[in-house]
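Questions regarding the structure given below will be posed in turn.
Yeah, one chain of the complex is gone here, protein chain that is, but the others are all in their spots.
Right after this comes subunit A.
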Amino acid sequence: MALSNVVETPASGFNFENVSRNVALEGLLEGGHTKAPKPMKTGTTIAGVVCKDGVVLGADTRATSGEVVADKMCAKIHYISPNMYCCGAGTAADTEKTTDLLSSNLTIFSMNSGRNPRVVMAVNILQDMLFRYRGQIGASLILGGVDCTGNHLYTVGPYGSIDKVPYLAMGSGDLAALGILEDRFKPNMELEEAKELVRDAIHSGIMSDLGSGNNIDICVITKQGVDYIRPYQESEYKDKRQRRYKYRPGTTSILTEKIVPLELEVVQETVQRMDTA
């Protein structure tokens, strides 16, 4: 239906029309007692370590929404490109959308130029995007990858600050994890030693922080490829269900059954070869 108070097509991108309405609603709902639902956060422990052959990233798998565990098997290590993965802490939707956009942009770039993207390019794109929105996008990311210039580990804060470090922990459990990393990190570690170190760091985050828990995921990126081990270690407190909640086949009795075969005949078949040169 054509409206007569619309004089221009609305601009694409973020729309701020409802902001003042939402602020007014917060106060009006039952006299300020009821609040709007909280976004799902990944109060998290994520860690990363640069070792001799590549980069090891680790994360826990708990996503919280206020004081409730919203997801026990959340995947916090996101795919960016075949040689780069990114752990995300903060608001779950923000980390996922940001890493998705980053991955799409890098794919377009690698198709255009025929080159594998470098980790610095991903970090620059993230920095520009997050600074543009002045920290309103609550995403703290650990980006790790292997490219032609070596193994790199970067941290990107929600306001767009970056840091290039050999070992790193972020999230609500980062202090506990950083203690383990500070104690046992050595430059140029072997792969297995680095995996154990990251596992121990995430484990201490899970034990000491309420916002982290459940399983531990590990992602190993080397020049040869990526090994995404999910879960690397399952939590000892995994619940064992007492009963089966699925219905047995035959619970609902079948009254009548009518089978109508659909008769199709092949009229024409054409094969067109796709030029994949």
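Everything that follows uses one rule, which is that a contact is a pair of C-beta atoms (placed from the backbone, for glycine too) under 8 Å apart; a residue touches a chain by one contact, two chains touch by 3 or more; residues count from 1.
The working rule: contacts and distances are computed from a predicted model.
Trainee: Can you match the unshown chain of the complex to its UniProt protein name from these: "Small ribosomal subunit protein uS2m", "Proteasome maturation protein", "GATA amidotransferase" or "Hemoglobin subunit alpha"?
Mentor: "Proteasome maturation protein"
Trainee: Can you work out which residue in A:Ala75, A:Met129, A:Ile162 or A:Leu191 touches the chain that's missing from view?
Mentor: Spelled out, the listed residue whose C-beta touches the missing chain is A:Met129.
Trainee: Decide which residue listed in A:Leu101, A:Val165 or A:Met207 touches the omitted chain of the complex.
Mentor: Counting the whole complex, the residue in contact with the absent chain is A:Leu101.
Trainee: Provide the residue numbers of subunit A that touch the chain removed from this figure.
Mentor: 1-16, 19-20, 23, 101, 104-105, 108-109, 112, 129, 132-134, 136
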